[in-house]
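A single protein chain has been removed from this complex, and every other one stays in its place.
Labels A and B are assigned to the chains in the order they are written; within every chain, residues are numbered from 1.
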Amino acid sequence: MSLPDFQVLRPRTNAEAVELLARHAGDIRIIAGGTDLVPSMRQKLFTPKFVLDIRAIAELNGIRESAAGLSIGAMTTLSAIERHPSIRKNYSVLREATITVASPVIRNMATLGGNICLDTRCLWYNQSLAWRKSCGFCIKKDGNLCHVAPGGTKCWAAFSADTPPALLCLGAQLEILSPQGTRIVPLQDLYSGAGEAPLKLAPTDLLAAIHLPAASSGLHGMYKKLRIRGSIDYPLAGVAVTFRNGTGKVTADSIMKDVRVAITAVNPAPLLVKEAAKQLEGKPFNEETAELAGELAAKSARPLTTSALTPEYRKEMVRVLAKRALLSLSQ
Amino acid sequence: MSKILITLNVNGRSHEIACEPNTLLLDCLRQDLGLTGSKRACDDSSCGACTVQIDGVPMLSCALLAVSCQGQRITTIEGVAEHGSLSALQKAYSDWGGSQCGYCTPGFMMTVNALLSETPDPTDEQIGAALSSNLCRCTGYVQMIQAIKAAIRAEQEGRAAKRT
Partner (left out) sequence: MSDFSVIGKRTAMVDSSGKATGLGKYTDDFSVPGMLIGKILHSPYPHARIKKIDASRALALDGVVAVVTGSDAPNKYGILPVGHDETALAVEKVRYVGDNVACVAAISESIAEKALELIDVEYEPMQAYFDPEDSMKATTDLIHPEKPGNVEKDYHHVFGDPDQGFAESDVVIEGRYIANEVTHAAMEPHCTLASFEIDSITGHPGRLTVWSSTQVPYYLQHKLSIVLDMPMSQIRVIKPLVGGGFGAKSEIIPLEIIAAVAARKAQAPVKITYTREEVFWAHRGRPRTIVDLKTGVKKDGSIRAVAARVVQDGGAYCSYGVVTILYSGALLGALYDIPNIRYDGYRVLTNKPACGAMRGHGTVNVRFAFESQLDEAAARIGMDPAAIRNRNLLKPPCLTVNNLRVRSYGLPECIEKVVTGSRWAERKGKLPRGRGLGIACSHYVSGAANSIIRSDMPHSTVNIKVDRDGGVVIYTGASDIGQGSDTMVAQVAAEVLGCSMARIRVIAADTDLTPVDIGSYSSRVTFMNGNATLRAAQAAKKLIAEAVAKRMNCSPEDLIFSGDKVWKKGAAEESAVAAVAAPTVSGHVDGQILRGSVQQKRKDEGVKERMSFEEAVVTAMDIQGTLTGVGSYAPPPDARGGKHKGGGVGPSPAYSYSAQVADVSVDEETGEVTVHKIWAAHDCGRALNPVAVEGQVIGSVWMGLGQALQEEMVWKHGLLMNPSLLEYRSASGVESPDIECYIVESIDPEGPFGAKEASEGSLAAAIPAVANAIFDAVGIRLRESPFTPERVLAALRSKKAGAKKLQLTRNFDPENPGSFREHGGSLCFKGKGPVRHALDPAMVRPGTTADSAEEMGGAD
């Protein structure tokens, strides 16, 4: 399967990249690690005239620490993130999520920015052109019907990246460049909730960096992923949980503060489970609380038949994974 | 589509290649340079048969554009043999049944070779994690793990012999 015809543009600076995006808006795709975009282009899901290769832009790469927290360049690879000592120490939920992404070799290529901006996935969508033709296409690409929600006019493709729920728990902020200047946006505002166009980014926007606030440093956190194969797979469901407790050490009935639960791969967007934050705040760390966390997380999950394993099972697993993620944090 | 001229450093040699801008590194290696050791098997960047090293780091050549790899050190399976003989890892794969059909072997070689250069004495978990990037359909991975451990032993014995 060959790639569509395109020209490759390789800017050296952010300014150059933003300028090129503006010049070719609508006809251009940004390539980061390429591990998702390249296969998608081979399937003709994207047929841009220009591909903007931003690998050579040094300022997009690297992790910088400051009093405000941690700033991660959008092109920082997932391997670099999993190896970074202060992420491991202070933002452990991000590391836990990162090490579940695909496989080690893919993490050598895949970037945090790319993972955040991952396209939504569906078995009726992530297929070759010939395959999609045989099912009459779908709303998300080339067609106008949905195979998973019959009669619907909305796309339910599932947002299937692992790191965003962890980043949502950490209160990550995005630094986005555009011809109008730089803006800082909370991560949750990036996602539209619409499967066909999951990101609220303008064609001229360039995600430059992800900021983790110092306030989120030291949160206890865990990410659990539902997958069939022990490696390579995209999540079929994923749950991140973070909280803080007064004493630092988590033991039975420690009081939990700043509780956050976020889910992925079961909706067209990753979600912070607001109800969980509300109801779990100040609760003691125990089995019962964990059960509650699971129930609340599952309630927010609305999986459809977009992937392997049935929606009912995946929803059920959101409950189990949330519970287990929380309980795994006992020391 | 008209071609562009790119320069790639592959296995320590510099090559000027005229290729279309949308050429994958994998296709460039196989078709333009005749380095057919890197294999195409999956089309969706899931199997690892095309793994090469970019500046020593294993990556999938089926997800990289050739034009993007200029200025980097590309190592393919053809660049792994030592002084015209099998490396310890390659020899161990032969002796221990690490390859059956052999189609996935170059990819595994590139992944495991990177692991062993970084971590000469890996734990079982580290070996397992390294293997998890590549799919094999013949071996069930069991003999591959035996081969890797044999290679590590051989390297250690080789080093010990040099010291004495």
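By our rule, a contact is a pair of C-beta atoms (placed from the backbone, for glycine too) under 8 Å apart; a residue touches a chain by one contact, two chains touch by 3 or more.
Small disclaimer: the values here were computed from a predicted structure and weren't measured.
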| item | value |
| --- | --- |
| From A:56, A:135 or A:214, residue that would touch the chain that is not displayed | A:135 |
| Contact with the hidden chain (one of B:56, B:120 or B:140) | B:140 |
| Selected residue (touches chain absent from view) among B:56, B:102 or B:120 | B:102 |
| Where the unshown chain meets subunit B, residue by residue | 30-31, 35-44, 46-47, 49, 76-78, 80-81, 86, 90-91, 93-106, 109, 128-129, 131-132, 134-145 |
| Touching residues (missing chain, whole complex) on subunit A | 1-3, 5, 103, 123-124, 127-131, 133-137, 139, 142-145, 147-153, 228-234, 266, 299, 301-305, 308-317, 320 |
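Definition applied: only the chains that are shown with their structure count from here on.
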| item | value |
| --- | --- |
| Distance from the mean Cα position of subunit B to that of subunit A, given in whole angstrom | 29 |
| Touching residues (chain side subunit B, partner subunit A) in the complex | 1, 20-22, 24, 43-46, 48, 51, 57-60, 62-65, 67-68, 111, 129-130, 132-135 |
| For the subunit A and subunit B complex, residues of the former touching the latter | 1-8, 10, 31, 33-36, 38-39, 42, 51, 53, 55, 79, 103-106, 108-109, 230-232 |
